[in-house]
Each structure stands twice: as C-alpha cells, then as structure tokens.
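One structure is given below, encoded as structure tokens.
Complex shown without one protein chain; remaining protein chains in place.
Here the chain labels run A and B in written order, and each chain numbers its own residues starting at 1.
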Amino acid sequence: MRLTNIRVVGVHKAFRKRGKEVNALSDVSLRIGDRESFGILGPSGAGKTTLMRIIAGLEVPTRGDLYFDDELVSSEGRIIVPPQERNIGMVFQTWALYPNMSAYENIAFPLKNAKQKPSEIARKVEEVAETLEITHILDRRPSEISGGQQQRVALARALVKNPSVLLLDEPFSNLDAKVRDSARALVRKIQRDLQITTILVSHDPADIFANAERVGVIFDGKLVQVGSPSEVYSTPVSLGVARLIGDINDFEGEVAGSALSYGGFTIPLERSMNGKVRVGIRPENLRVAQGLIQDEDWLLMGKAVVQVSSYMGGVYKILVASSDHRDAVLSLISERPYQISEEVNVYVRKHGVMVFD
Amino acid sequence: MRSISRRKPRAHLAGSAVKYLVINIIAILWLIPVYSMIINGFKSDLAVTSTPVLVPPRTPTAGPYLAVVGPLARPILNSLIVAVSGSVIATILGTMGAYFFYSLSTSWRRTLTVLSDAVFAIIAMGTFIPYQSTIIPLTRLIVSLNGLDTFSGLIIAMLVFYVPTAALLMSIFLAVIPRSVVEAARIDSASELKILFRVVLPLAFPGFISTLIFVLIQTWNNFFIPLVLTTTPNMRLVPVAVQAYTGGYGTLYNESFAVAVLGSLVPLVIFIFLGRYFIRGLMALGAGKGV
Partner (left out) sequence: MTSHRRKTNRWLRRSIPSYLVLSTPTILFSALLLYVVGWNFYLSFTNWSLLNPKIGFAGLTSYVQVVHQSYFINSLIHSSVLAVVLVAVGNGLGILLAGLLFFINSSRLRTVYLSIIIYPLAISMAINSVVWLWLYNYRLGVNWILTRVGLPAVPWLFSRSLAFPSIMIITIWAYTGLATLFYLASYINMDKSVIEAAMIDRAGPLKILRSILVPNSLNSFIVSTALLLIFSLRIFTVPYVVSGGPTNTLLQTLVVYMYYLFTTEYFSQSAAVASIITLIAVAIVIPYALIGIRRWIRT
C-alpha cells in the first residue's frame, strides 16, 4: 500500500518545561510526495525530531493537521490514527532493537503482531536480511553485533512489513565515521530499489546530500526553507541556513555602491546597495595565489597574510587575514601548503558571494 | 486503496478504558482494610458489633476516638522519641558502615575485598533470624546495661537490628554510585569521612531518604522489642498500647479501630508525604542498572 502524499498543515507543538511553555514547532506546513526522499535538516533541538514523531503518531500536535493520502490522521490535540495503524517503518536514533530477542526475532516481530503465517514470516525475514546483507547474524542478539549491523537490523525490521513510508531519525549519528558512508549508500540503494517514500531527519548536512531529494530546513521550530539540497546550499534563505548546510565564512561588510568592503578586502557585487550587510562565502569559493590568477571566474579581493595552515585529509585548510586589517579573516581550502606569514592574493569566485540583509 | 484508519480505532479507546477500570478495582480492593479501619472507629458500641464492617455508621460518633486519644498520648510521644531518634541514628551509622564496606570492596588488595564481602555476607545472614527468637539474650543484654524501661534501652535494642539493616540497604544504594567520583575525591586527599559526607552522601541522598523512611516505619511498627523491654505503662510504645485494646472480653471494638487508626497515623502520614521519595529512591536504584 503506497502512500501518495503526506501533508503537514499548520502544525504547532508546544511543550511545558518547568512551568513555561516552549514552542517546539510553529506553523509548519509541507507536502511530501509519492516515493519522495525528503530530508529534514536543523540544529539540535530545533524541532525536527518532534516533527518526525508527530508524523509517526508518537506525539500529538498542539494545533494543525496531518494527512496521509488526504485522510486525517492527527489533529489538534488528538491522534486519530495511532502509530500501530499507520503502516510506517521507523528507524530510531538508538535503533531501539529489542534487547531480549535475536536479530531474526526483532525483524519478525512486526509480522508476528500482524498474525502472519510462520512460513510467510520466515520468507520475508530472509528476503529482507539478504537485501541488507545481515543473513549471517540473524541468530545473534543486539548486544552481540556491531553498531553498523544493529542499524541494518533496525532497517530490516522497519522494511519487512512493507511500510507506506520509512522514517529515519538521525540514523547515522550513532555510527563510527568510517561506517557512515557505506550506511548512507545502503539507504540510498534501498530507496532506489524499493521506491519507498522516505523521511530522514538529521543535523548533519552530509546525510541530507547523500539521501534526500528535497530538504526542509527547520530553525527554532519554524520551517524556513524547502528545496533541493543543492538549492539550499547555493541559495540559502538566511545565514543560519547557510551555516547549517555547510562550512561558510560569515562576516559583516560595508557596501558602498556595488563594492563590498571587509577589512582590506573589496568584493564587487552584482547589484548596488548601501549600508551594512551580512555576507557568506563558502571556503571552496575562495582561492589564494602568490601571483595573479588570469581567470575571469575569479575576482581579486585583496592582499592577505597566512595565519594558520593545517592539513586535513588530503587538503590544506588555510586561514588568511587581510594585510591591512588583521581582524578580517577568511577560511579557505587549498591544494598546496602555504607558510605562515606568507603574503598571498585572495580571489573569490564570481557569483560565490551570498549577501543577506 | 483501503483506508488505514478503518481497521479499529475503537479498540484503541477501549484498551484505555479497560485499563483504568481494572486499576480502579484493584485500588478499591486494596483500600478496603484501611477504609474499614477508619469508619468502624466512628461507630457506637452497639453499632460496631451489629453493623457490617464495610458499612459506614449511620450515626457516626467521635466517642471512640476521643476515648482513646488520652491513653494513647504518652505512647505516641514515646514512639516518636524512640522511632525518630532510633531510625536517624541507625541510618547514619548504617551508612557509615555501608561506605566502609563499599570502599573496602573496591580495594586493590584482594584479601580485603574477599574479607569485606565475607563479613558483609555474615551480617546479612544475621538479619535473617526471626527476631522473636532473640528475646532472651536481648533482654539480658539490655538489663545488664540498665536499659529496661528506658528510652536508651529501647533505642539500643532497635539499633542492634536496624543498623545492620540500614547498612545493607545503603550498600545497595551506594553500589550504583560511579566509582570515578570517589576515586577523584581520594586523589584530592580527602579523608574518608569527608568523602562520605561531602561527596557520596549527596549523590546517594534519595537512597538515604528511602532507607531512613523504611527504618523509621519499621521502628515505629516494631511490636516485639517494646513488648519485651518495657514493663511500665508509662514507657509503652504505640504498637504495644494498641495491642492492649484488642482481644479479650469486654473489648470495646470500636475503640480498637480508633486505636488502630491513631496508632497508624504517624507511619501513614510519613508514607503519604514522604513515600514518593521512598519510591523515587527505589526507582533510582532500578534506573542505575538496566538489564
């Protein structure tokens, strides 16, 4: 049974914390389409897990409605269709595997509750175990397998009942960094093969880039931007969003006409304005050179002095300060090392400057 | 495409109603004895032997209660003195002992660990004896200390039983304290006493309160020790005074109930108001260690 759409309409969620009312979500509305892979990105505590839990039916919205395929499942102050009946599969941040059962029994659990025949159950469990490559650990308990394997068991358990929608709550944050990439690839593969609607919640933009077709950004309980990950990355609606989805240099600059000045740096802008603005430039949109770069894609900003240079995984992270104003610093990535106190020219990519009022 | 919600929304609600029905029935069943205890104290002499126990009095009278308040006043005072001081002292001393065993059992010296575990086990076994069998040596001991019919005699007798009990209970609560905190304090050259009172006790405070409440209720309700160690009516504790009102000919049953209620007031009040700390302490115990 496929869901063709999920609609969140004007959802508010307020909690009472020590007598004060805290707004976890304010007026969130969005629409998730058939077989779409939707990401929810936001800093910790922003309300993204709350939103997912409301979609799952584990929390009740204070105001607003939730529709699965135009059927009202949650409304103001009440859960009309409980989580048991929503046919969702969910992978929790801690995976929430049943500690007293083997991996096989964990995966079989939802099928047993649906009173399916043992032979059917066995077939389905083995099938999903094969897809996720966990057949060899089916007889082990959660405490006996690694984090990556636990996650795959949790995925298997969520998928085995052929759910209408798959919910993933920070599915990769509990994994070792090394395992994360393969885990993301696995989820991508499953999304592709099973063509299942997926909602993924994360604070890590890497998860969003890897697994989401569209992303909704939540800040302080409000949905501030929805779009494809690359859209949000290159045209963020605010500096906060820009910072959330990737590294960025942000600073305050002074504009006079169409020239933005920051310390000793001057950046030509597309349009003219006046006054103070907040500016964001991604590190990959900056370059330094000892000489001059003859490339019309790169605009000269000014001279700078190298302050810090560190090696990180194949590239160098460099911090430079404007020669005339040592307070104005920029962080960028370079393929070759530079010496501290070395003087360089700093270039910015055309169209690589984000200006926010 | 079948609609999801058509299946059984009713069942969900029904589950909820059944749950409250059952727990309320259980609660009523559990409350029947205390309910009976209270209402029968308000019945007249005639009513208490002719009306059913579960039926409230048609014309309630405070007579029985008024009649027993006087005679119970002194025992209640005595019990307060003995139970409160006894339990406070027992819990503090027990905590000290528990901490002693706790720090020994973490010693890197293997013999000390084994020794402390063994001694601990022996003490635990000592608390298993039915204390009714200890009348003779206990009385002899207290008499030899000139403690018969004295507060100190009663308190010491209580301590003999409840210091080890408190030590046992507190040792369980201490076990869930992270050792690293204690080790850090040791490295900071604090004396063991200081570690106990400044570092460990604040951490184990819910457990301390739980043990204190437990021992307090036990010492208040203890019937045997005051029975054996007090001979003058002046020094009687509440349980013994209550017992004097029950059984035998000419017993005024409504007064028995009134006495029962008044005699239980202190521990019940403690339980009602402080009980949640007791429960919280035990919950923290459960929360410290999972499966």
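Convention: contacts are C-beta pairs under 8 Å (C-beta built on N, C-alpha and C of every residue); 3 or more make two chains touch, one makes a residue touch a chain.
Quantities reported herein were computed from a predicted structural model and do not represent experimental measurements.
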* Asked: Of the chains that are displayed, which are in contact with the missing one across the whole complex?
  -> A, B
* To do: Can you work out which residue in B:S44, B:T150 or B:Q243 touches the chain that's missing from view?
  => B:Q243
* For the chain left off this view, which of B:I32, B:V143 or B:A184 is in contact with it? -> B:I32
* Asked: Of the residues listed, B:T59, B:S133 or B:T232, which one is in contact with the missing chain?
  -> B:S133
* Asked: Which chain B residues would touch the chain omitted from the figure, given the whole complex?
  -> 15, 19-20, 22-23, 26-27, 30-34, 36-37, 40, 49-55, 93-94, 96-100, 103, 121-130, 132-138, 141, 159-161, 163-164, 167, 172, 175, 189, 191-193, 196, 217, 220-221, 223, 239, 242-243, 246-247, 253, 256-257, 260, 263-264, 267-268, 270-272, 275-276, 279, 282-283, 285-287, 289-291
* Asked: Touching the missing chain, which residues of chain A?
  -> 56, 58, 82-86, 88-90, 92-94, 96-101, 109-110, 113-114, 157, 161
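One rule holds in what follows: only the chains that are shown with their structure count from here on.
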* Starting from the mean Cα coordinates of chain A and chain B, work out the distance between those two points in Å. => 54
